[in-house]
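Removed: one protein chain of the complex. Kept in place: all other protein chains.
Here is subunit A:
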Amino acid sequence: MIAEGLRKRYGGKDGRDGKDGKPALDGFDLTIPKGTVCGLLGPNGAGKTTSVRILSTLLSLDGGRALVGGFDVAEQATEVRRRIGLVGQHAAVDEVLGGRQNLVMFGRLHHLGKRAATTRADELLARFGLADTGSKPVKAYSGGMRRRLDLAVGMILSPEVLFLDEPTVGLDPRGRGEVWQAVRALAGQGTTVLLTTQYLDEADQLATQINVMDHGRVIAEGTPGELKSRIGGDRIEFVVHDRTQVGTAAQAIARVGVTEPVVDPDAGRVGVQVAHGTDALRETVRVLDQAGIDIDDLSLRRPTLDEVFLHLTGRRTTEPEHQGREVNA
């Protein structure tokens, strides 16, 4: 899948354009090798959904060129549609029908014979753990079940390319886990997956390649590990037993780290970025011991993608769920 310099400007009145009336996509480039799970990461309004809608032929583009499965999305839309599966932000399944009825209906619309559609429906129900739902209407499903059915529908033809647009938005942790498991299984079969998400840990968990998006273009690209190492090394964090010693501890640790220590006096927490993880850890223990500071907790960790995003854009992801963690970091 290749996208080169995609541009898209909406009519404007519905507010889907970026801030300040900028186009929703402004020179969007993306290359995903066959069989890769690519995470497209960015805050709300970065243009993630617009890019998915263009690549899945739902939207026309104003400029640039995109090939999906080797076919041009603008010129050969029908060929592209035969090779893709789309799981959008809504669980786009029929709520009145049962799960099996949904799968058979979409199978028929994919031009499977009656028997093939039924067989496939039963296979997919079993595979996504929905076999015992019978003819219960989808309305009565939990959020996670609905999403899994949605994924199953997207998988009816085992498409070459699968688009997942924020597949776990609005799900509880259990539902998310269920969806993640399903996505991993698909990736294991060699499907090329483009996954958009604003949950950074989701991209971390699922994707082998991550593209960070902001203001309608890709601003960084790499494996999760590469992106993390871009902001330089690991982080050491510890919690001081006696809260009054936080200042002293920060001073002592300053020469171990490569940046200014970050201090949270209320929690007694001190964090600092370091160049060589394990050496720095040994050094930390030594200097704290010398200074006579007792610590409750000590950890060495890689930077989170939240930190990567902050580093790349100078902005936080404005994602309430992650705010707590950012304060601690």
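Simple rule for what comes next: contacts are C-beta pairs under 8 Å (C-beta built on N, C-alpha and C of every residue); 3 or more make two chains touch, one makes a residue touch a chain; residues count from 1.
Assume contacts and distances are computed from a predicted model.
Selecting from "Transport permease protein", "Electron transfer flavoprotein subunit beta", "Monovalent cation/H(+) antiporter subunit G" or "Cytochrome c oxidase subunit 1", the unshown chain of this assembly corresponds to "Transport permease protein" (UniProt protein name). When you scan A:M1, A:L112 or A:L288 for touch with the missing chain, the hit is A:L112.
The omitted chain makes contact with just one of the residues A:A66, A:V93 or A:L288: A:V93. Taking the complete complex into account, residues 11, 53, 56-60, 78, 81-82, 84-86, 88-97, 101, 105-113, 116-117, 119-120, 123-124, 127, 137, 153, 156-158, 185, 189 of subunit A touch the chain not shown.
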